[in-house]
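A protein chain is absent from this complex, but the other protein chains hold their places.
And then chain A:
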Amino acid sequence: MTKTYPKASRPSLDNVSVSIEKGEFVFFIGPSGSGKSTIIKMLLHEVSPNKGRVVVNGKDVTTMRSWKRPHFRRSIGCVFQDFRLLPNRTAYENVAFALEVIGKTKAVARRVVPEVLELVGLGGKEHRYPHELSGGEQQRVAVARAFVNRPLILLADEPTGNLDPDTSIEIMRLLDRINRTGTTVVMVTHDSNIVNQMRRRVVEIESGRIVRDQARGVYG
């Protein structure tokens, strides 16, 4: 597919074609402005390609009506560099909020949220506010929120961008564990350390084109 933003001199993604299997763990790497983030946005149906198709979970996102987007998003979890937690809610409430706004009852939240917080290693810190947690812990809350609804896909946009190397590795272990439950993980990063350690599929993008697609790759 091709995506050109208005006012851009060259396409952000130029004739890119990539296929990700269910249960895969894929890194998208490349310098800033190479078009990595555009891929995430397309998978989320935030932007549409000018040419070509985006198919997620067997659904053609390109032709999807915008009113179907909310329901579609429930099958995708998202983690970002800046965590995007609600500062006036505790860890538990942040995760529960994601459930409640899609219509799950409080009873469901009471059952599921402690479970997922335990899974991400935050057992005992449920009632801390984001500012009382370290960066790594905040990102764990974000991962818990993304995963609580058991999505088919987890998108991670530079999830370790704000974290020190040790904490980054812990978050990667967590994503790896989530991947082992059968969840497809798509991660955008330029953290070479992590890519080299994980030895997973690497898709390298430069100036909107795929320059490398390697199973068990390194940052290069």
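The rule is simple: contacts are C-beta pairs under 8 Å (C-beta built on N, C-alpha and C of every residue); 3 or more make two chains touch, one makes a residue touch a chain; residues count from 1.
Following the convention adopted for this analysis, contacts and distances are computed from a predicted model.
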The chain not rendered here carries, per UniProt and among "Peptide/nickel transport system permease protein", "Amino acid/amide ABC transporter membrane protein 2 (HAAT family)", "Xanthine dehydrogenase family protein subunit M" or "Cell division protein FtsX", the name "Cell division protein FtsX"
Contact with the hidden chain, among A:Asn50, A:Thr105, A:Ser134 or A:Thr181, goes to A:Thr105
By the document's definition of touch, the residue of A:His71, A:His127, A:Arg173 or A:Arg212 touching the omitted chain is A:His71
Out of A:Arg10, A:Lys51 or A:Arg84, the sole contact with the unshown chain comes from A:Arg84
In the full complex, chain A touches the hidden chain through residues 67, 69-74, 76, 78, 84, 86-87, 97-98, 100-103, 105-106, 145, 149
